[in-house]
Each structure stands twice: as C-alpha cells, then as structure tokens.
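Below: one structure in structure tokens.
With one protein chain removed, the remaining protein chains of the complex are shown where they sit.
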Amino acid sequence: MTAVEQVSEVPAPRARVPRLRRVLESPVFATKQSLAGLIILVLFVLVALIGPLFIHGDVREKVGPVFAPPSSKFWLGTDGGGADMVKLLVMGARVSLLVGFAAAAVSALIGGVIGLLSGFVGGKTDIVLMRITDYVLVIPDIPLMIVVAALFGRSLTNIILIIGVIYWTSTARLLRAQTKSIRERVYVQRARALGASNTRLMLRHVLPQLTPLLIANTVLLIAYAIFAETFITFLGLGDPSVVSWGRLIENAFTDDAILNNAWWAIVPPGVCVTIVVLACTMMGQALEDSFNPRLRSGHLSVRRFRLRPVPPPREVE
Amino acid sequence: MRGTDYVVKRVFFAVVTVFVAVTLNFILFRTLSGDAVSALRCRQCTPQFKAYERKQLGLDQSKLKQYWLYVDNLAHGDLGRSLRTQEPVWSTLWDPLKNTMPMVILGTLFSIVFGVITGVMCAWRRGTGTDKAGLWGSLAFYSMPPQWLGLMIVLFVAGALGLPTSGIKDPTLGILSTPSTWTVIVDRLRHMVLPALTLGLVLYGEYTLIVRSSMLETLGEDYVLTARAKGLSNWATVWKHGLRNAMLPVITLVALSLGFIIGGAITIEYVFSYPGIGLEIVEAIDQRDYPILQGAFLLLTFSVIFFNLAADLLYFKLDPRVTE
Partner (left out) sequence: MSGLLEVEDLHVWFDLPHQRELHVVQGVSFGVDRGERLGLVGESGCGKTTTILALMGLLPPTASVAGRVMLDGEDVLTRGERSLAPRRWKDVSMVFQGAMNAFNPVRRVGEQLVEPMELHGIAGGQMAERRAGELLERVGIPAARARSYPHEFSGGMRQRAAIAMALACNPKLLLADEPTTALDVMVQAQILELLIALANDLGLALILVTHDLPVVAQTCTAAAVMYAGEIVETGPMDALYHGPKHPYTRLLFAATPDLESRDVVVSIPGAPPRLDEAIAGCPFRPRCDRAISRCGVERPRLLQVGHDHEAACHVAERATEPLASGGAGLAGEA
C-alpha cells in the first residue's frame, strides 16, 4: 500500500445523493429570507420573460394623456410621454434583469478565472494578479463607469461590458482564498500524486467545490449590476433605444414628474429595483453566510439566565 | 517608531495607484476617444486652426511623448482647459468641489451615526424583532437607487419639512440687505440637509451590517466575558470594551465606500440641482466636455486614494496589533 492510499481519511466530494434531495438541502432554502429572495427573483424573471409576449408595438407610444393618474384603464397611470406605465415596467424588467444577469456573468467569469488561477498556481502569478486587483479596487467604481460610458458610446452591450469589467474584484478575492484552501485538501493532493495535470486538477477537483461560493457571489453581483445600470442611465448615458427601469426613473426626472405630482411615474420603477436588489442581496448574503463559521454566542444580552425550582431527587428503587 | 515600514509601504502603494490612475486616465481619454481638439466646435475652428492647436498642445507627437507631457502638466497643476468655456479645468472644478465636500461629509456622518446606532441595537438584541427590523430597514434603504430615493424625498418629505430642494442658496437672500454670516450658514445648511440625508440613508445599511457583525463577534470574545466577570454592567462593557474594538472595521469601511459615496453624490446632486462637482460632471457629459470629465475623474480618484491611505494609517494607529 502506497503512502497515497493511506492518506485518504478525508472523504472526497459527496457521493451521488439523489439530485432532488441535494437541491432541497442546498443553503438557498435554509433561511426564510433567502427563500423569499429566490421566489421574488423567479417571479420577476417570469414576468420579464413572459410579459413582453403580451405587449405589442412600441411601449413608448403615446396611448393616453400625459401623466394620467392610475385608473382602471391604466393601472399605474401614464408617464411623461403618455405611455402605459405597467407596460413600461414589464419591458423595463426585461432589460434591467438582462443587464443584471449578463454583467454579473461577465464579472463572475473574469473574477472567477483570475481567482482560480491566482489561488491555484500561486507564486508570481498570484502576486501579480493580486497587485492588479488591489489597484483596480482603489479606483472609484462609479466615476470610472461614468467616464468609460461617456467615452464609449451608449449601447446596451457596452454598458454590460463596462459594468462587468469593473466589478470582478470581489469575486477574484473570494475565489482565490477558497481555492487556496481547497488546493491543500487531501483528495486534491491525492489526485496530483496520481499524476493529474494542473488543468485537470483545476477543472475537475477544485472548480466543483468553488461553485457554491461562486453562485453566492454572483447573486450579489446581479444586485450590483442592476443598481449600476440605474446610475449610468440616469446620467443620460444609457442606451436610448431600450427601456429599462433606470431609464424610467430618468424619464420621470427629465419630464418633471415631480412638478406634475405624478408619483405613479416615479415610485414604481424604483420600487421594482429596490425589491429585486433586496431579494438578490438577501439570497446572496444567506448563501455566503452558510459558508462561513457561525458567530459564537455573545456573553452579553438583555435577558439573563433563568432560575427555576430544584427538581426532586431521583427515585430510589 | 513602530511599524515605519508599514507606513512607508502604504504610502508607496498610494503613490503607485496614483500613477496607475493617471495612466488609465490618459489611455482612456487620449488614445481611445480621439483628441480634445477634434471635438472642438467654434466658429473659428477650421481644420487649419485645429492643426495649429494640435501643434500647440503637442497633440501631433507620439503617444508616449504626449503621456510625458500630460504627466508633466499634471505635476504643475494643469489639468487642461474646458472645451466649452476655455477656462482652466482646475478652477472650473474647484468651486463646485467646495460645495460638494461639506454635503458629502454631512451625508457620511449621517450614515455612520445611523449605521452605528442600528448596528449596536441589532447586536445587543440579537435574534429579536428589533434585530430583524433594523436589518431589513437598513438593507431596504441600501437597495434603493440614490437618485430615486432623492426623488421620493423631494416628493413626500421636503414639503412637509419645509426644506428647499434645489440649489445651495436662497436667491432672495442678499437682495434687500446684507445677510449675517449666521443666516448664510443656516441657509447653506438647509440646502444641504436633504441631499446629505439622502446620501446618509442610502449608505447606512452597509454600516449597520458591519457594525452588527463586528459587534457580535466582539461580544463573543473572552475579554468581554472577563469584563462582565469583573462586575461591569452590560452597558459599561459595551461602551468600554465592545465599541472600540467593533469600530475598527467601520473606519476601513468608510474608506472603502468612498468610491460609492462619490458616485451616489453625483446622482443626488443632479436630482437636487445642488451645484457641486456631481452636477458639473453631468453637464460635462451632456456637453461632451471631455477635459472636464477627465479632470473630475482624476480629482475624485485622487481623493479616494488619499482617504484610503488616511484610513489605513488611522486603523494602524488605533489597533496596536497591526504590524504587517
């Protein structure tokens, strides 16, 4: 028996538990908050996907009086151009969520690759990559976004890329730390001793263990991205050909909705953004928390230990 | 002196980052966007004039030479000239910056105070309804786009509080008589409150989270148990042992949030028509006034780097364990 065989005290990654049970056990369902977050997100995605099927023609067409208050015809009234707020919101959902998911994917990809490489290969690569990350971190994100958006034109693709390229740092750091710890685990050492190449090690052994953390982080990135899109659009740098929630807020502002007391043009898009971002944040936080050790109980609290009467002595036979 | 090399390291890092920012700025604006001159629009801006201007500004030379020229100009405080007004960028930005600074500081103070209060409250009453309410509330505000929150405040709150919602001064002041310094200050403050409040509300959520978890961690430490064993009351323990240790991450957080603070301030100033650097940036975007944008970006980046460094050094001073 070789030394390698003897080393296997630590179990390798989980055996093939039935998939459904695995899914149900996943941390997403652990807390009420993360479950609520997931449900909300799914709802919005459904609306974004299915809603536009029911909408015909250009959403921005004037179909009613400008800034008409909510009525039975227009449930949320009309905006500054006389368009139906509800339809605008639904179309906006599609774009905002698209930007959110796409930009988050870009960030996750960049950050994931950098983090994985950095943590796995170590040495000079690690140092160089981390230095770059440090510099990118210090540069303020929003001014940079604004500047790049102002320079590069206003298409949706550009915006997605811009957001994606700015927010990868947290993912990189997180994954690097996790990779470093996984790399030292027994089954990885064993595979390496058996002659697996670096690439194979990274892909088959390390990556699967990183996936949960990566997902947790990406969910938070989605929140950031949707948020960032509202910034860019509000300053007039958004894609003029699409409607997003950010654009709806901008429109409300530039069309002087406030002067017209048209709260229905202002409140809904922001509420939508807040809810989706909140849902993602709750879900992401819950997921990340489940990978962290629990906080110990405090020695301080309002309630003290309780007194109770002495139990009777145990019966003697 | 303890940890001189730590200080040196941090300063060096800051300096290098400054160079990275400058270079990035240069690359973005010069190399990729076409130079400043081609964007000029004025009656006398014929192609010949533009060629002449190019020569004057050294734009006909190689990129590398331009870079050195740029850096050299920067070192002399020359940020170029605005495309619209031909005024130096520096002076165009300086006045609005003087308006933005107090507003941002006030906003950050709001957020720290809100955050610490809610964070401590949540940690103290961990697991109870207060904890949950505090967390949800702060997270909800944190998820709101600042410009939207600003609009909401203008819509629903400003009228009730009787606070102004645009500009930085009351235009009627000073027409009939010279106002006292006190009146001027109050007036400025009144105009600053709503934007600062918006900023504070948007930011405090992050502080609540950090303070809460930092506090919880601190409260679980053995030295807190020791403090209680010595006979200190709950309150005294929190105040003397818990707070100081738990506050350390807050300082780092302030520094890390600076980028976000500035960014949020930009949109908030737009909403409140507050004549600060944010509003200036928005106008520059609108008018394609690239030198202003470039200068503003540099300025903001420098200040973030500077405050990061300051926070590092402050943390270093407060936590004797940091030696690196």
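Read from first to last, the chains carry the letters A and B; within each, the first residue is number 1.
Just so it is clear, a contact is a pair of C-beta atoms (placed from the backbone, for glycine too) under 8 Å apart; a residue touches a chain by one contact, two chains touch by 3 or more.
The model shown is predicted, which means the values in this text are computed figures rather than measured ones.
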item: Partners of the unshown chain among those that are drawn; value: A, B
item: Option touching the unshown chain, where B:L225, B:I251 or B:L313 are the choices; value: B:L225
item: Hidden-chain contact residue, picked from the options A:H56, A:K124 or A:R306; value: A:R306
item: Touch list for chain A against the chain that is not drawn; value: 297-299, 301, 303-311, 313-314, 316-317
item: On chain B, residues whose C-beta touches the chain left out of the figure; value: 221-223, 225-233, 240-241, 244-245, 248, 318-321
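Keep in mind that, in the parts below, only the chains that are shown with their structure count from here on.
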item: Euclidean distance of C-alpha centroids - chain A vs chain B, Å; value: 24
item: Interfacial residue positions of chain B with respect to chain A in the complex; value: 13, 16-17, 20-21, 24, 28-29, 32-33, 123-126, 139-140, 142-145, 147-149, 151-152, 154-155, 213, 216-217, 219-220, 224-225, 228, 234, 237-238, 242, 258-260, 262-264, 266-267, 270-271, 281-282, 285-286, 288, 290, 293-294, 296-297, 300-301, 304-305, 308
item: Residue numbers on chain A that touch chain B, as the complex places them; value: 134-135, 138-148, 150-152, 223, 227, 230-231, 234-237, 246, 249, 252-253, 257-258, 261, 263, 266-267, 269-270, 273-275, 277-278, 281-282, 295-302
